[in-house]
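Here the complex is missing a single protein chain, while all its other protein chains stay put.
Coming up: subunit A.
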């Protein structure tokens, strides 16, 4: 079971630019920040969508290996409908989100308005199965659960 699952993971989780090329057209909202790094504004942003990420770059073109890792993990789980904000577009947002979460680095992941962590923690949640559970709480069924039923087809 985890063998086929693993293979799927292996196919998808190749860090690097252009994973999946242009094949994957996500339902990600190309969110542009209102240019405000204020706590009020950020509070609205992180609560507006069930899954919110702050990245360097965009889901289509992450500009940092750690941001890319977050994108690929969400992709593995079939999470398409999430809001992504590119902090490289907006210095105020970049600083503001760090202050808001009291977390010094990007990427940052929010689930249901709650700060979850950065790349390391999301990866850990992916590895230990917590992410599947957390997504379930949000009414999102992880695609990895469906992968399980797939056979060892390459």
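Going forward, a contact is a pair of C-beta atoms (placed from the backbone, for glycine too) under 8 Å apart; a residue touches a chain by one contact, two chains touch by 3 or more; residues count from 1.
Methods note: contacts and distances are computed from a predicted model.
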| item | value |
| --- | --- |
| Name under which UniProt lists the unshown chain, selected from "BolA family member 1", "Cytochrome c oxidase assembly factor 6 homolog", "CMP/dCMP-type deaminase domain-containing protein" or "Protein PBN1" | "BolA family member 1" |
| Residue ranges of subunit A at the interface with the undisplayed chain | 2, 5-10, 13-17, 56-57, 61-69, 88, 102-105, 115-121, 123-129, 132, 144 |
